[in-house]
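Structure, as structure tokens:
In this view, the complex is presented without one of its protein chains, the others remaining in place.
Going by the order they are written in, the chains are A, B, C, D and E; count residues from 1 in each one.
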Amino acid sequence: MPERIVVPFGPQHPVLPEPIHLDLVLEDETVVEAIPSIGYIHRGLERLIEKREFTEYVYVAERICGICSFMHALCYSQGIEEIMKIEVPDRARYLRTIWSECSRLHSHLLWLGLFADGMGFENLFMRSWQLRESVLDVLEDTTGGRVIQGTCKIGGVRRDIGAEKLAEMHRALDPFEEQCRNLGDVFLNDETVKYRLQDLGVISKDEAYALGAAGPTARGSGVAIDHRETGYAAYGDLGFKPVVETAGDCYARCAVRVKEVYASIDLIRRAISEMPEGPLDVKVKGAPDGEYFSRVEQPRGEVVHYLRGNGTKHLARARIRTSTLANIPPLVKMLPGAQLADVPVVVLSIDPCISCTER
Amino acid sequence: MSTMAFLKRSPWILHYDASSCNGCDIEVLACLTPLYDVERFGIINTGNPKHADILMITGGINELNRAVVRNLYEQMPEPKVVVAIGICAATGGIFRECYNIAGGVDKVIPVDVYVPGCAARPEMIIDGVVAALSILEEKRAKMTGAAQIKDDARHAAGEST
Amino acid sequence: MGIFQMTKTVLRNLAGGPATRQYPAVPARTGPLTRGHVVFDPATCRSCSLCSKRCPCEAIRLDKEAKVWEIDRMRCIACGDCVEGCPFGSLTMEPEYFAPVVEHVVERYTITYVKPEKPAKKPVDESAGA
Amino acid sequence: MTVNEEQTTIGVALEDLMREVEGLQTGGYRLVQIGCTDIGGAYEVNYSFDKGYQFRNLRLTVGPETEVPSISGIYWGAFVYENEMHDLFGIPVAGINIDFKGTFIKTAEKYPFSVTRRGGDRCRNA
Amino acid sequence: MNWLIGAVLFLILAPIAGGLIAGIDRKITARMQGRVGPPLLQPFYDVGKLFEKERAVVTTAQNFYVLAYLIFIALSGALFFAGGDLLLIVFAFTLAHVFLVLGAYAVHSPYSHIGAERELIQVMAYEPMIILAAVGFYMVSGSFYVTEIAATTVPAILYLPGVFLGFAVILTIKLRKSPFDISTSHHAHQEIVKGITTEFSGSTLAQVEIAHWYENVFLLGFVFLFFAWNPVIGVVAVAITYLAEIFVDNVTARARWQAALKSGWLATLLGIANLAILSYMMLGGA
């Protein structure tokens, strides 16, 4: 009869770069109970809205999280634009799409690396992050920042990408895609990786839907929700289909992300070739009055910015619900029954981003 | 009492994400990867305070992590240095005025090097570690010196009795 | 067949040599847009205080009376908003990073711009430290 | 294929909340979020649901001390939002399936978003 | 007196060789990962550094067990290079590991204990194969003594290919290489922090590291025995074997303990099959 082991897992833990803590109750190494707890990163930036004008708040929104910083800025800006009925110029919409997808690329590659690290596959981690650097280089060249871009603003974008740079990016996409596909092959076909991922942390389609799972966590279980389908930014013009896997295990969630990497490359390619000319932004006058639930598909799933203006320069409320928060209930269901060695893998399989979760 | 100073050639780091936005965080991790490869300098990210020489903290101090940061710092054997990565870790950065942010890391533990930037970039982080190394070496010298003094005192006491 | 999928990468890495950018032997890679740090030109600043108002981090402080312009390097997020906002081009964003320091740095400049017809340009008194 | 997103907000009374939520659940909606807003002396609690990108929002308005029933019996995952509601706003939620009892998000100042929070310093340049 | 020279040489040279091997290992690993990697002498810097650190313990007893671990690892290696009885060496080797495990147990710490349990699982996984390898050598050379095994003129590897493969599997466990670096790991982060070495720091950790160097040299010596009939081929084979281990380390994810145990035991079965065929041939031949 196995005895119960109680292990304090985190907040500081080598495998999870962000502080999340779990009280693990194990029998031998099988998890019987895992209660997560957060709060180590809570800053309280929603209330910063009281101290920042709504235009300045974009900088704060970007720093809700440094990984999909662009997406947060985008989600926030789109919300304000919706309230203020601002029509964003076409070129800006396309540029936003390109940067969004670059963010998704670097985020997914980052995640793939961390995931490999979680499985103890150091070389794969190195390779993923090496590829990610090429995306970061593009981001730096086009926005001036590697991880915090600072190019999205209300009413459009702050920088353009010149034709020359666009052409260069387009040329670079093919070799990059090939490298990504080689990397993806390892994740999808390597036996040791499969052994670590398959049948682990299974969430059925119905369960995923009922628990409100978001993003690849939902899509890995066969729930086809992807907010890009609503056609914000330029997605409506580019045509978009969500990537869906049905197994609901860690392998499926990984596969979704691998395939989304390919899909992102494709979207960028199309966005570049269909890039319209035109202005980058429109002038923002007045202050927002009204409310809107702005939703954007982040690498980790849908994020909701609930924005409510009261006609002044300061919003009355900004409430940010991120995908990781929505994915915590599925995570709680996934852990019991896993092995201790699988705990980081399962936790990482929802791609937790504590920073934006806790705000 | 060695004067070899291996410490400078083998700084092992412990990275903790206090309340950063992940931006600086992932740049710290990026340092380990092929393009920056800090292992060139003998740096290893240990993830275990008992093995670490340099504590790298990203993000500011909030209500909950205050005790964690102090705990990690105390778990590290001397000599040790603290490198605050990013302006959040220096002053709280853009979140300085948030109700849950008490300020930079130096509110809780002594910080030896500040790496500014938002996000701090891998190259700056490398520079930060290099700056930390000489401080680390200073601390080691002081430590062995102190031990020497203590030793001498003990000898003196031993002889007098 | 799925075993050792990583072999290709390993062999390529061995054959191709390391991808490492040899910083610091090789200078850091930056682009023209790279936001490194803000540089202030005391000779052209007209103390309009727009920069300090726009700054989301309260990193810039301006004392119009004393003609002092300060930037707290430990607060600046290098967003570039002040640079964009300065109507007189007194601020520029340099791609080089601000080097790590052992103490908080607040840079203080005395504005040398003089209103008269011919603006005399001479940089004076640049002191770092806090 | 692009789906047009629609957002509808329906006010709901406290006593109807559970019924409405159950209705949405049987209707195949998923829970997107629960969020609160301080509207001066009272809270608006938004229960947001979605089905095929059609966004439905139940809006409950409650006084500062009113106890709100938990919907975690219907939507298991609601506990994250309800704990947050309690920790940040101080709204008492009754019967959460996983009740963190005020430790979900620990804050330096208690209930930082509550209507009774101190200060009205809306301007940083004061 | 030959045996004494072997033992003394081992005690002096093994740490140097072991540290260099570790340095080469890290360099090659880095290259396989597209990185430059640390200087060749990095392992020595690391150990030197550890000796410079403050002595910090959770409980004083931990140092005692680690020292015992080091001493007995060195002893078993020395016995090996002195040409002693292989079985006795294997048992001394086990004793050493039990001390390491006890060191981790002595500390009342969850991660340390989990590491200790996993280390024991590893011991359980590799021990049968090591014993079997010793028996295999006996069947080929008619002796358990390393001196005599090393002196045989028959190429042991030809008779013991299965045993060698099995040994290669457990060598991965012993060198703490992926996929079997479950109890503590030299690289890639691990869910149990640093497992068995979590609570060791400073000079104690340095001792663990030095013991590991001793151990590696000893293990490579063991590999050499398979090829001992021709020293040149032997050295080359040892190098190739080690390279293969580094390679496997770099192309696999870490396994769970179940897989480590099963692999170790299946490897043993392979060895048994090999020996069964061998003994059948010998019976038939006789």
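Structure notes:
In this section, contacts are C-beta pairs under 8 Å (C-beta built on N, C-alpha and C of every residue); 3 or more make two chains touch, one makes a residue touch a chain.
We take it that contacts and distances are computed from a predicted model.
The unshown chain of the complex is recorded in UniProt as "Multiple resistance and pH homeostasis protein A", chosen from "Multiple resistance and pH homeostasis protein A", "Tryptophan synthase alpha chain", "SUF system NifU family Fe-S cluster assembly protein" or "cysteine desulfurase". Touched by the hidden chain within the whole complex are the displayed chains A, B, D, E.
Note on the undisplayed chain: of the listed residues E:25, E:127 or E:209, the one touching it is E:127.
Here one chain is not drawn; of E:25, E:117 or E:215, the residue touching it is E:117.
Residue-wise, the contact with the chain that is not shown comes from B:72, picked out of B:21, B:72, B:88 or B:118. Mapped onto subunit D, contacts with the missing chain fall at residues 98-103.
In the full complex, subunit E contacts the hidden chain through residues 54-61, 63-65, 67-68, 71-72, 75, 79, 84-85, 87-88, 91-92, 94-95, 98, 101-102, 104-114, 116-117, 120-121, 123-129, 131-132, 135, 138-139, 144, 193, 198-199, 261, 265, 268, 272, 275-276, 279, 283.
Contact residues of subunit A toward the unshown chain are 1-13, 19, 21-23, 28-29, 35-37.
Basically, only the chains that are shown with their structure count from here on.
Between the contact lists of subunit A and subunit E, the overlap consists of B, C. Between the contact lists of subunit C and subunit D, the overlap consists of A, B.
Relative to subunit C, the chain whose mean Cα position lies farthest away is E.
Sorting all chain pairs by how many C-beta pairs they have in contact places A-B at the top. A straight line joining the Cα centres of subunit B and subunit E is 34 Å long.
Distance between subunit D and subunit E, defined via averaged C-alpha coordinates, is recorded as 58 Å. Averaged C-alpha coordinates give centres for subunit A and subunit D that are 24 Å from one another.
Shared interface positions of subunit C, defined as residues touching 2 or more other chains, are 4-6, 10, 18-20, 56, 58, 77, 79. Touching of two or more other chains is recorded for residues 33-35, 37, 40, 45-48, 62-64, 93-94, 97, 99-100, 118, 121 of subunit B.
Those residues of subunit A whose C-beta lies close enough to touch subunit B in the complex are 11-15, 17-19, 39-45, 47-48, 51, 59-60, 63-67, 69, 110, 113, 125-127, 129-130, 132-133, 136, 145-148, 353, 355. Here subunit A touches subunit D in the complex through residues 35, 37-39, 42, 44, 46-47, 50-52, 209-212, 225, 227, 229-231, 235-236, 239-241, 292-293, 295, 302, 304, 306, 308, 314, 316-317, 319, 321, 325-326, 328-330, 332, 358, going by the rule given at the top.
Put simply, subunit D touches subunit A in their complex at residues 1-5, 7, 30-33, 35-38, 46, 48, 53, 55, 57, 75-77, 79-81, 84, 98, 100, 103-107, 112-113, 121-124.
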